[in-house]
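For this view, one protein chain was removed and the others were kept in their places.
For subunit A:
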Amino acid sequence: MENLEDLKIMAEQWSYQGIEYLQKIPPTQLYAAVGVLLFTTILLLLSIRLVRRTKSNTVLLSGLSGSGKTVLFYQLRDGSSHQGTVTSMEPNEGTFVLHSKNAKKGKIKPVHLVDVPGHSRLRPKLEEFLPQAAAIVFVVDALEFLPNCRAASEYLYDILTNANVVKKKVPVLLCCNKTDKLTAHTKEFIRKQMEKEIEKLRASRSAVSTADIANDFTIGIEGEVFSFSHCCNKVTVAEASGLNGETVQVQDFIREYIKP
């Protein structure tokens, strides 16, 4: 008890002394000190926010198994797909400058490219990478499109309704691969088919209650047929050929959205 009393008295004494001391300092110095303190805190906060905003320049390559993501990855990295690929069991990651045939001018910022396996059992891996994605390239096999149309559209639907993608408005490129083959479909056809399939998905999934099959959001406008222009994030379509190395459109997309 006495200790408490003593402590209280001592605290009071200190506070008086502190106030006296402060009053002794000329006001200008005081203001200057406070000003500097404020300034540094603001600077610190800003820099933290800036660091956070320069989010990773990660580009995700996703799509069904067999659509040509790994080939595309190696084309973008090395300019050739080497000796061929098999079904990926793990993601391929790399940070590099995009390989392009014509020498580029000036400094190009290296891009962090991630090729996520498309096999349905490895779907959880995609969710690991989605939070850090700055752009997504969704690769579709233009040759074997119709048999896989439904699975591809479900996958794309899951990506487009993912919370991270919607909130950050991540741009998506629908890349039609294997266009070097004669019987490959055109990108317009593929786009229309995907829109139709997603429309059907929308109808079947919005008939259920809000918390169903883990879709965080719905896309499109009520009452209208779905079109990619309804998405809040930008969805564009491009063509590419992994085996021949024609990846110009993909590279342009990546360069556009990963600003140096």
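Note that in this section a residue touches a chain if its C-beta (ideal position, glycine included) is under 8 Å from a C-beta of that chain, and two chains touch if they have at least 3 such contacts; residues count from 1.
Methods note: contacts and distances are computed from a predicted model.
A.B. asks: Given the choices "SRP54-type proteins GTP-binding domain-containing protein", "Protein BYPASS-related", "NADH-ubiquinone oxidoreductase chain 2" or "SCNNG protein", state the protein name listed in UniProt for the chain not shown.
C.D. replies: "SRP54-type proteins GTP-binding domain-containing protein"
A.B. asks: Any idea which of A:A151, A:V166 or A:V248 touches the chain not displayed?
C.D. replies: Of the candidates A:A151, A:V166 or A:V248, A:A151 is in touch with the missing chain.
A.B. asks: Tell me which residue among A:H99, A:H119, A:K181 or A:K234 touches the hidden chain in the full complex.
C.D. replies: Hidden-chain contact among the options goes to A:H119.
A.B. asks: One chain isn't shown here. Among A:S62, A:S88, A:T179 or A:S241, which residue touches it?
C.D. replies: A:S88
A.B. asks: Looking at the full complex, which residue from A:R205, A:H230 or A:R255 touches the chain that isn't shown here?
C.D. replies: Going through A:R205, A:H230 or A:R255 one by one, A:R205 is the residue touching the chain not shown.
A.B. asks: Of the residues in subunit A, which ones touch the absent chain?
C.D. replies: So the residues of subunit A touching the unseen chain are 65-66, 70, 74, 78, 82-92, 115, 117, 119-124, 150-151, 154, 200-201, 203-205, 207-209, 211-213.
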